[in-house]
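The complex appears here minus one protein chain, its other protein chains still in place.
A and B are the chain letters, set down in written order, and residue numbers restart from 1 in every chain.
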Amino acid sequence: MSDDEFPSHAGTVIIGAGIVGNSLAYHLADQGRDDILLLDKGPLPDPGGSTGHASNFLMPVDHSKELTHLTQRSIEQYEEMDTFTNSGGIEVARTEERMEELKRRVQSAKAWGEPGRLLSVEEVEEMVPYLNTDILEGGFYSPGAGTCDPLRAGEVMRARADDATGGGLTVSPNTEVLDMHVENGAIQAVETDRGTVEADEVVIAAGLWSPKIAEMAGVDMPLTPAVHQMVSVGPISFFEDYEGEISFPVVRDMDTQMYERQHGNDLEVGSYQHRPILWDVEDVPSIEESPLSPTQPPLTEDAFAQSMADALEIVPELLDDPQAGVRHEIDGLLSVTPDGMPLLGPIQDVDGLWSCAAVWIKEAPAIGEAVAQWMTQGWSEIDVHASDINRFYQYGTSEEFVKNRAHEGFQKIYGIVHPAEQWQSSRPLRTSPFYSRQEELGARFFEAAGWERPQWFESNEDLLDTYDAELDGLLRENEWDARWWSPIILGEHLHMRDHVAMIGDMGFGKFDFVGSDVVEYLERMAVGRVDVDVGKAVYTPILAENGGFVSDLTMVRLGPDHYRVITGGADAGGDRAWFGSHIPDDADVTMIDRTESLCTLGVWGPDARNVVQSVTEEDVSHEAFPPYTAQEITVGEVDAWAIRLSYVGELGWEIYAPMGQGQRLWDTIAEAGEEYDIRPVGMGVYGTTGRIEKGYRLHGHELELEYTPAEAGLTFHGVKDAEFIGKEAYADALEGENAATLCTLSVDDHTAESGERRFMLGSEPILDGDGEVIVDDHGRESYVTSAGTGPSVGKHLLMAYLPPEHATEGASLQVEYMGDQYPVTVEVVGSRPLFDPENERIRS
Amino acid sequence: MNVLACIKRVPNTGAKIVLTDDNQRIDASNLGFTMSPHEECVIEEAIQQADAHGGSAHVLTLGPEEATEQLRTGLAMQADEASLLETDGSEWGPRATADAIANVVREMAEDGTEFDLLLLGNESADAANYQVGVRVARELGLPCVTGIKSLEVEGDTAIAGREIAGGEEIYEIDLPAVITVKEGINEPRYASMRAKMRARNMEIDRREPVGTAGAGSLEKVRLETPETDDSAAEILGEGPEAVPEIVEILESEVSVV
Partner (left out) sequence: MILALVEHERGLPAEASLEALTLARELASVEGTDLDAAAFGGDGSALADELGTYGVDTLHHVDHDDLDGYAPEAWGESLGQLVEEIDAGTVVVPSTDRGHEVAAHAGVTLDAPMATNCVAVEVDDAGAYELERHRWGGSLLEHARLTGDRKVISAAEHEFPVTPADEATAPTVTEFTPSLEADHLRVRVDRVEASDEEGIPLGEARVVVGGGRGVGGAEEYDQLEELADLLGGTVGASRAAINDGWRPHDDQIGQTGAKISPDIYIACGISGAVQHMVGCKGAETILAINTDPEAAIIQKADWAVVGDLHEVVPELNDALRDSA
């Protein structure tokens, strides 16, 4: 572990030696990489990035399962390295609304397997005697929370990496990257002020400087430096009697978006309430030019004024200690992304180049581990798909977009964020050719991967009267439950089931694969048999080697050597990267991205054939155009291509047309449908009500790396002869008993203790009859993967994985929602649809 | 006892200094501003003396509008009042500065505020002319001692100590007097959060300085950043074998043995 010799070649180069780079070095070494160069432009152990000024506390409970599990795993690692102090943490509420939110914290804690409970004001006072509890309503206690020493952890991890590689780790501090050499779409070398090192793979773990490094390789990373203001007040005499770093729980004053935590005899006061202050990475000074460090510019005083007032209100006694003063005050710079999540994974336009950026101290050790696993084995134990850097591929990397979203997202860090909350800035960005027509119809647009998709149409409000009787008992009284939702969705759903609806554009990713080796290649990618007749559509899981889900999607054979892969919009970037990275170097396979050139309009419902046939040159009868097949058709004047399948369980087609002819397609179908009262309906039907009645799974909800097709009930392909990624694990899973099976449940009684009828939104824990959270043999909690109303079955439905002892149809369980428990019944074990179980509608 | 604390707004260096393109001043965009370290002690001393003997501590600076930031730092440290002699930001030489300060001291005396003690830094961090204190004293006909690292006031006498090899030389001076101090005379306090809040809203007395900018007969041509030696430490040796080298350094280079 010496920096004497700067190597001319390294297997792996890690750029950045903050907590993330160190964690990567250790875990890559642990995973078998044995020739690693870890470099940083700054000195060690504190190279001057965010690691050096973080407040270093870890509050494990988040509403995101991914983040919670990453923090839990990080705490384990810090603990194991003897760099963790378990102080506990408390989120306090100043308002009733926040108390409700804290109930949701308890709910998330249970769902993700982390202890946590509500505290009365008296309990808060007992645990943190210096708080002014007069202004509080209560708190949420996270006993597992604590503080870490990331600089020390970095040292330990470097030493371990060196051990694990038998001296194969070279650490090179004070080494600045000057250029990245890319040839033939692959990373070749990293040029530094100490020399150029050829590399097989390079990871950018350079925190807020990451985009600058990426730019040298010709790629964008959507990340901006943003200010988090922090001051340290001391010496506080109250803490004199307590030895060491921290003796009281970290306090998050959620409603003022601040935290107060003991650090020795100081109190650290941090804030996210101030106006967003975003930096341009080019303005971040060099180490030499920084009085403290590059990421610790002077405090912007006026922005901190309200934070001081709020801090003085909640911890007056400590802050008014006559000996104590503000000893340290900074605008701490950290990395912010458009959606607040990290940027992990392969950067798909440059082979061998990886991103591991926008990572907080509280997730860094686990993220280093996950990315190391991803790099070495293609999958990680903790599914980090929500952090996949490719989620912004092709749309979300402009500086303007990043700034707008970072600006907007800053207030969400401590905010009360509804699970369906929509972004407001940088919209509309991606619109289909149907957009202006939909806008005229009062569409309420939700965004997915930048695409504007109608969630429902105000013009369909009349359906509420039409279906008044059917909707009885399904309407949401509570504002939170009904936020970002409309009962019109249910009306649209019932209209589709009775008549016909048009839905689009879904924002699908569309990739064509051509070449003489395409069959062999796609067989390797998919669980389902791909070598089918031309015109056949195959819905198939895509697995990692562990047998867990990378994706689920549809492959259609367009010709002997030509396939089209269609996948969900949110997953398009990641799927593109996965498929692209698995094309063998010597194979004759070309990927053509059709995402931006084709639009999709779904026409579904009992009258779908009548509508489509009336404007289509070709015969679309059941015999001429059977289910799960695709054909080129001409709709009016539009040259289109259609697949007969449905995610809502109805007769009908997904009709694809060139974007330029999309509006004409819309108008043609709308006009032809007039006599059948065709209605445009939203993604509320497509993504929630329609699919949940049909038991259709959604990647990122039901389908994750952590679950197998056997558990998800997607075993209909059996085990094909051809080799494919994950085959062995998949076959084993089919053989063995499921540790948990995906079930559909219905809510028996919606009545809360308050008497109000409540509707779950997803991510709630499932409890057994004793009120205990159900956990399977793999240690996975049972929680609601998706929730949605099924208007045609008259029930509010939940999907959840249940272990065998509970996966019994008719079994009674409970779901916890906002502090109350509700009885639920297991309706279906496995993937059988609750509505139209024989799929007669699709086959009609 | 009323104490006047004179301070100067300067860039907060402590990092590599970058100059503006015309080489006339420091580019402070990454640095922010502060006051000289001696002057933090000036304010602390003023407050302590005023507190100990009854009276007020008054902070004064000659500088641009932005220098109110440093005055507020003084107020946040619990100084009682602050005055700004507002300039357009150009550099004032020691003579002009001293004239302006002496003049405002006379003005305030006419208005009823007489200072028993005028404290300044021994020298400013940036220009280090070592003269303003002496010039103010001579202008006002007051006694003056510079470079003070300990100070006590007994009745009308200031007992001031200056560090010399092996000890301290002590001066006993009748008040009113001008005393320039060095860092180390006290440990300047950090302002409390509440005091910072209060200081944000306190009134600052603003005046036009008498005189004009100008350095007199010492005219700045340009600034230059010298080649710095930022090389790593000289390695004295490995393990205990280096002990003789350490002793040598402690004896001759640092003279602490």
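What we mean here is this: contacts are C-beta pairs under 8 Å (C-beta built on N, C-alpha and C of every residue); 3 or more make two chains touch, one makes a residue touch a chain.
Bear in mind that the values here come from a model prediction, so they are computed numbers and not experimental data.
**Student:** Among the chains in view, which touch the chain not shown?
**Tutor:** A, B
**Student:** In the full complex, which of A:7, A:143 or A:264 touches the chain missing from this view?
**Tutor:** A:264
**Student:** Which of B:70, B:83, B:97 or B:146 touches the chain that is not shown?
**Tutor:** B:146
**Student:** Going by the contact rule already stated, which one of A:134, A:183, A:243 or A:282 would touch the omitted chain in the full complex?
**Tutor:** Answer from the full complex: A:243 touches the omitted chain.
**Student:** For chain B, which residues reach the chain that was dropped from this view?
**Tutor:** Answer for chain B: residues 13-14, 17, 26, 37, 94-95, 123, 125-131, 133-135, 138, 141, 143-147, 161-164, 166-174, 183-184, 187, 216-226, 228, 230, 232-240, 242-247, 249-251, 253-257 touch the chain left out.
**Student:** Even though one chain is hidden, which residues of chain A still touch it in the full complex?
**Tutor:** Those residues of chain A that touch the unshown chain are 2-3, 43-46, 48, 52-53, 85, 149, 151-152, 155, 171, 173-174, 232, 234-235, 239-240, 243-245, 263-266, 292-293, 296, 327-328.
We adopt the following convention: only the chains that are shown with their structure count from here on.
**Student:** Using mean CA coordinates as chain centres, what's the gap between chain A and chain B in Å?
**Tutor:** Chain centres of chain A and chain B, defined by C-alpha means, are spaced 54 Å apart.
**Student:** Once bound in the complex, which stretches of chain A touch chain B?
**Tutor:** Going through chain A, the ones touching chain B are 231, 233, 269, 285-286, 288-291, 297-298, 301, 305, 308-309, 311-312, 319-322, 324-327.
**Student:** Along chain B, where are the residues that touch chain A in the complex?
**Tutor:** Touch residues, chain B against chain A: 12-16, 18, 30-32, 69, 189-197, 200, 230.
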